[in-house]
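One protein chain is absent from this view; the other protein chains keep their places.
The block that comes next holds chain A.
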Amino acid sequence: MMLRVEALTLSFGGVRALNEVGFEVAEGEFFGILGPNGAGKTSLFNCLSGLVAPTGSVTVEGTELLGRRPHEIAELGVARTFQNLGLFGSMSVTGNILVGAHRQISGGALSAALRWPRTFRSERQARERADELIDLLGLGAYRDATVDTLPYGIRKRVEIAKAVASGPKLLLLDEPVAGMNHEETDQFVEFVLELKARMGLTIVMIEHDVPMVMRISDRILALDFGEVIGVGTPEEIRHNERFISAYLGTPAGADAPAEPQLHGGNR
């Protein structure tokens, strides 16, 4: 099993962001996570990447993640993107991707200072891989551009490139297409599936675009108020009563999703 989450509980003061959450993700799976705003989706990712200290258990290929620091979890091959982007603004696109590739490059301060050949060879190889990734994601025109100067849609792509550059086994994507239009979303689906196939990734993706999630996920987890309200194939989730009422307002709303698509808004 690539990822196993058991009895995961996280509280912020009085607020239970996650309550006894449990699910499993198999190797090579495309696993979607759906849930209204404030359901605890990002909090779940924060648990997986070591940014908060929940109770319960999270294992990746049998290794316990809880209690480990974020950089140690990265070492285990877990990469993630941030909903609000976690980019390094003054660096170029290449620079950001190379930071993502940090754990794939060898050498420290001393070997760099002395221009140790092995260090610089590893550096050159990383730059070649970064260029491949840049081509794959259609970022060629922005290769040396400072990230701060780029439009949001491009920065979202850089965020994904940065996460993928670490050569992860498990990739966590937090709302990767939020704010993108139809065409950009289709492009995203195309390259994320390409990346998955090429690199043998297991992907867990949080996203609000229900049709898109249903289309590309093998299985889906539905969350509401920090609780699991359903896990299953897109078909099973589509017909899950609790999911329909949580996500689309009322069971009837499934056919008329025009009004408040995400019930409750910000609660």
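Everything below uses one rule, namely that a contact is a pair of C-beta atoms (placed from the backbone, for glycine too) under 8 Å apart; a residue touches a chain by one contact, two chains touch by 3 or more; residues count from 1.
The criterion applied here is as follows: contacts and distances are computed from a predicted model.
When the listed names "Cytochrome d ubiquinol oxidase subunit I", "Corrinoid-binding protein", "Branched-chain amino acid ABC transporter permease" or "Anti-sigma factor antagonist" are checked against UniProt, the chain not shown comes out as "Branched-chain amino acid ABC transporter permease". Considering the whole complex, the residue from A:14, A:108, A:151 or A:179 that touches the absent chain is A:108. The chain that is not drawn here is touched, among residues A:98, A:210, A:228 or A:246, by A:98. One chain is missing from the display, and on chain A it is touched by residues 30, 49, 51, 69-71, 74-75, 79-80, 82, 86-92, 94-95, 98-100, 102-103, 105-109, 112-115, 119-120, 123-124, 127, 131, 135-136, 138, 140-141, 143-146, 162, 166, 187, 190-191, 193-194, 196-197, 215-216, 218.
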